[in-house]
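Pasting in a structure now, in structure tokens, and then I'll have a few things to ask.
Heads up, one of the protein chains got dropped from this complex, but the rest are sitting where they should.
Order of writing sets the labels: A, B and C. Residues in every chain begin at 1.
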Amino acid sequence: MQVSVQSEPFDLGVLTSAFAARVAGAGAVVTFTGLVRDNDGQLAAMEIEHYPGMTEKAITAMVDQATARWSLADALVVHRYGRLAGGEAIMMVATASRHRADAFAAAEFLMDYLKSRAPFWKKELSADGSAWVAAREEDETALKRW
Amino acid sequence: MQVSVQSEPFDLGVLTSAFAARVAGAGAVVTFTGLVRDNDGQLAAMEIEHYPGMTEKAITAMVDQATARWSLADALVVHRYGRLAGGEAIMMVATASRHRADAFAAAEFLMDYLKSRAPFWKKELSADGSAWVAAREEDETALKRW
Amino acid sequence: MIDLLYFAWVRERVGAPRERLETQAATVMELIAELKQREERYAWAFGDLTSLRVAVDQELASFEAPLAGVREVAFFPPMTGG
Partner (left out) sequence: MIDLLYFAWVRERVGAPRERLETQAATVMELIAELKQREERYAWAFGDLTSLRVAVDQELASFEAPLAGVREVAFFPPMTGG
């Protein structure tokens, strides 16, 4: 298991390759990557605040839950905080399993929990000013399926 | 959209990075990678046969279906054929969307269809000999959810 | 003339990846019946239809698919991609 909460950018390709290499033989690897989104053609910058101390603890608990629930060879969560430029990777999740159903389910579970239960808060910065990203109703609803 | 059926190895990290870079702004990227699996601690080699002519056509039709059904910024399918060593990547799927639900659903849909409806046949090679991989009941069942 | 293609263990049992055939068979099923009567290796390859799949002109098809105007018929086991 690998959990990293960091301000530094990470290299999605390098992390994905390294993860796949170390679970070689698991058969199925799923990754999810969240990028700073384009808003109507304009790449926004983002400021991400988090709760040092609680964040890694909360994420580790989520990964433990996923590991208990699905048959996983390994799991990885990297999440950035601080200032991010448009198009940069905010976070990634990777899961490995013998069969794809477990890898997909665990990745979706981790994403649903990271969205609504990991102490991060995103602020979008644009030419017009800044605004805290509002939690989406669907994200809260998504948790109910687990 | 990018579909490639090839005998050459591909670099998962490089393809993942390039895909994420060109959909920057989509927000959510999901990848699935299938690796030659470890059987009881022994990495098997694999020989993959396919139906040249039909394969790319079938995969392109699947990607078209996924694109019609979900809101995707882009999708990629790379699938190898020929001889693969243990631990090597067999194939990958990548999907990009504004929201993760679409990217996850489209990636799972593509995987379910690639498993059972793309003309590939896997033969596992081990010290004991070789055997065609049998289709799994669950893979056929998985198609019913779409 | 129809091109017949065989893949995976169907190919191994038939003993060839492809062949051309002049046939009067109206459907895939009739074609299979014709092949099975030709030689033992075809009877072996086509013995269990539940584990046989067919593509007609590179599209998955049923055993009832008509062959009129068809150029290529492929036989193979359930696919195992991904």
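By definition in this document, a contact is a pair of C-beta atoms (placed from the backbone, for glycine too) under 8 Å apart; a residue touches a chain by one contact, two chains touch by 3 or more.
What you are looking at is a predicted structure, and each value in this text was computed from that prediction instead of being measured.
What are the shown chains that the left-out chain touches?
A
Which residue, A:1, A:14, A:85 or A:135, contacts the hidden chain when the whole complex is considered?
A:135
Looking at the full complex, which residue from A:23, A:73, A:91 or A:106 touches the chain that isn't shown here?
Of the listed residues, the one touching the omitted chain is A:91.
Could you please point out the subunit A residues that touch the chain left off the display?
Residues of subunit A in touch with the missing chain: 34, 49-51, 53-54, 57-58, 79, 90-91, 111, 114-123, 132-135, 140.
Heads up, the rule we're going with is that only the chains that are shown with their structure count from here on.
State, to the nearest whole Å, the distance from the C-alpha centre of subunit A to the C-alpha centre of subunit C.
The computed centroid separation for subunit A versus subunit C comes out at 48 Å.
How far is the middle of subunit A from the middle of subunit B, if each middle is the mean of its Cα atoms, in Å?
So the centre of subunit A lies 22 Å away from the centre of subunit B.
Could you work out how far the Cα centre of subunit B sits from that of subunit C, in whole Å?
Computed from C-alpha means, the inter-chain centre distance equals 26 Å.
For subunit C, write out the residues touching at least two other chains, lowest number first.
Where subunit C meets two or more other chains at a single residue, that happens at 82.
Please set out, as single numbers or ranges, the residues of subunit A touching at least two other chains.
Residue numbers touching two or more other chains: 100.
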